[in-house]
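Shown next, in structure tokens, is the structure this report addresses.
Note that this complex is displayed minus one protein chain, with the remaining chains in position.
Up next, subunit A:
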Amino acid sequence: MSSLEFALELIFTGLCVGAVYSLIAHGFNITFWTTKVVNFGHGPFIMFCSMLVLSFLLNGLPWIVSIPLGFFIIILLGFILERFSIRPLLKYPTSMGWIVSTLGVGLFLQALASKIWGAQALAFPPFIFKATDYVSIFGIQLSAQYLLVLVMALVIMLIMEVIINKTIWGKAMKAVAHDPNFARVMGIKSKMVMTLSFMISALLAGVAGILIAPIYGTITPEFGMNIMVLGFVASVLGGIGSSKGALFGGLMLGVIEKLVGGYISTSAEHGVAFLILIIILALKPDGIFGVKVVQKV
């Protein structure tokens, strides 16, 4: 394989993985808009949904039933999270309360998952395509599974963008993001919009879980926390609260990771990502697109 093809393939896989990071970053954005809260239990939500779907599949349910069922449960968990571990803590001036309690909910799910399914890695079956299905574009072999993940992630983000900008629900959400009290005066049920944002965020976590699991091949109760921190990196890289930032931050991180993995060492992949997190936070916590968002929102 020529070096160019190798590089292109790395970039392609990077984009696919990165698209999932973008989805995770979108999940952070939605709750950040309405409540300025970032769910530190988002990772285990990702893991839990993929675990649920896997266990439904193993119990003989078809994909078409397993996935909606998994999504339903994860949305319900999002609802519970907002009600019990965020709303009572928003009244405190510091963020330590909700950081700790959302993290606690996440860890609880993680511990629950190891109790139910054990701590060892479980194989996650490929979705629609087989692991060996390839598509050839410009002479480069692209995994069909990866391509599917990329396309689906992009489509979901596009739908999200349309919903937020064009529908009444999206506008209500924007109003709440701007000023919850004023929105309430205008007749918008701010609290309901907040709850809804957590349910949508949980759904996005679930989607990310279903998309990333076939790429990873195996899933463990711990993988959620790891991928959540990568979602943080994507989010911070692009700028928290920016849709554009979430998209580009995720894709950039994916590509950087895979290039580091391909040219330096796969064991350095995540380490580099975490390093980016610290450097970006120290130098430009608003991220690349952050500044524009502050004025827009």
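Simple rule for what comes next: contacts are C-beta pairs under 8 Å (C-beta built on N, C-alpha and C of every residue); 3 or more make two chains touch, one makes a residue touch a chain; residues count from 1.
The definition used in the following text is that contacts and distances are computed from a predicted model.
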The complex's invisible chain, by UniProt name, from "C-type cytochrome biogenesis protein CcsB", "Anti-sigma factor antagonist", "Inner-membrane translocator" or "Carbamoyltransferase N-terminal domain-containing protein": "Inner-membrane translocator"
Chain not shown: contacting residue from A:7, A:69 or A:112: A:112
Omitted-chain contact residue, chosen from A:233, A:255 or A:288: A:233
Touch with the omitted chain, as defined above, among A:68, A:104, A:118 or A:217: A:104
Subunit A residues that touch the omitted chain in the full complex: 38, 40, 84-85, 88-89, 94-97, 99-101, 103-108, 110-112, 114-115, 225-226, 229, 232-233, 236, 267-268, 270-271, 274-275, 277-279, 281-282, 285
